[in-house]
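Below is one structure, written out as structure tokens, with a few remarks after it.
Coming up: chain A.
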Amino acid sequence: MCTLCNFVQSTIGRKILMALTGLVLVLFVMGHMLGNLQIFLGPDVINGYAYKLHHLLPASALWAVRLVLLGTIAVHLWAAVTLTLDNRKARPQGYLEDKVVQASYSSRTMRMSGIILLAFIIFHIAHFTVRIVPGKQYEEFGVLENTMVPLVKDGEVVMKNGHEIMTFNVNDMMVLGFEVWWVSAFYIIATGLLCMHLTHGFSSMFQSLGLRNGLWRKRLDRVALAYGWIVFLGFAIIPISVMTGFLEKDPTGGLALQITETVAIIGVI
Partner candidate 1 sequence: MNLDSKIPEGPLSEKWSSHKFNMKLVNPANRRKYSVIVVGSGLAGGAAAASLAEQGYNVSCFCYQDSPRRAHSIAAQGGINASKNYQNDGDSVHRLFYDTVKGGDYRAREANVYRLAEVSSDIIDQCVANGVPFAREYGGLLANRSFGGAQVSRTFYARGQTGQQLLLGAYSALSKQIGLGKVKMYNRHEMLDLVKVDGHAKGIIVRNMATGEVSRHASDAVVLATGGYGNVFFLSTNAQGCNVTAAYRAHKRGAGMANPCYTQIHPTCIPVHGDKQSKLTLMSESLRNDGRIWTPKNAEVAAMIRKGETDPNTVAEDDRDYFLERKYPSFGNLAPRDISSRAAKEACDEGRGIASTGLGVFLDFRDAIKRDGKNTIKERYGNLFDMYQCITGDNPYETPMMIFPAVHYTMGGLWVDYNLESTIPGMFVGGEANFSDHGANRLGASALMQGLSDGYFILPYTVGNYLGEQGVAAAGKVTTEHPAFAEVEANVKARIDKFLTIGGTESPRSFHKRLGHIIWEQCGMARSKEGLEGAIKDLQALRKEFWTNLRVVGDADGINPELERAGRVADFIEFGELMCRDALMREESCGGHFRVEHQTEDGEALRDDENFAFAGVWEYKGDDVAPLLHKESLIYENVKLATRSYK
Partner candidate 2 sequence: MEKTMDLTLKVWRQKSANSMGAFETYAVKDVSEGSSFLEMLDTLSEDLVEKGKEPVAFDHDCREGICGSCSMTINGIPHGPEKATTACQLHMRHFHDGQTITIEPWRAKPFPVIKDLVVDRSPLDRIIQSGGFITSRAGSAVDANAIPISKATADYAMDAAACIGCGACVAACPNASAMLFTGAKVSHMNSLPQGKVEKDRRTLAMVTTMDGEGFGGCTNIGECEAACPKSISLDMIAHLNRDYATAQVKNFFKPVA
């Protein structure tokens, strides 16, 4: 058998793949969270951040990054599914009385949290990236509008070749999105599950790669717990802030103005 097939077919090989993909996702989640938190620095900052994300690299590279991320999720998912099926097969009959001695709740519910997270990721991409999730504005606009605002830096509109540079109004998108109560609820629950998934996964990843011992297990478990909570709080604080009215739509950009401008542009075209 070829070395790679052997590796990929073995339980340990697939666990190593899960760990490596998990590492990528763990890092992505942290980056994503830090990015989102910029909303608290004002609409200009978060909108500027969105511009940077979209224009730092050429479009092809942006898509490559997106595909790598999707691929990572796919590998993580494939390994999880095949391993789960193998594991189910290995224990066709359970115990009448089944006690758990030391396994944590999060470690035993990785599949459940994983599946719900997957559903959330699909929803999340549909919601904020593809924008096909019907929301509050259903009757008016159908879905979250791809609204654009001028790029603002240090209070000044950034000009290029005499034109305003336009960027996504991420601030308003988030605020509008989270004003829908069930979206916020789903978001908070999902990030809660993400927290659980991470409190086991973060430390487990080191185990699967063989980079852990009894001492580091305790340390990494603590780090994982902290990491999970930080991620949870970092994400959940945004919908909470929106629901409590702490975060609002961009008062300077003016959604109405932008929409009319956009309509005007479309009209010109």
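Basically, contacts are C-beta pairs under 8 Å (C-beta built on N, C-alpha and C of every residue); 3 or more make two chains touch, one makes a residue touch a chain; residues count from 1.
The candidate set was assembled so that all candidates are chains of the complex that A comes from, given by their letters.
Note that the structure is predicted; figures quoted are calculated from it, not measured.
Engineer: Could you work out which candidate touches chain A in the complex, given the options 1 or 2?
Structural biologist: Candidate 2 is the one in contact with chain A.
Engineer: Write out the stretch or stretches of chain A touching candidate 2 in their complex.
Structural biologist: Within the complex, chain A contacts candidate 2 at residues 3-4, 6-7, 9-16, 83, 86-104, 107-108, 110, 200, 203-204, 206-214, 217.
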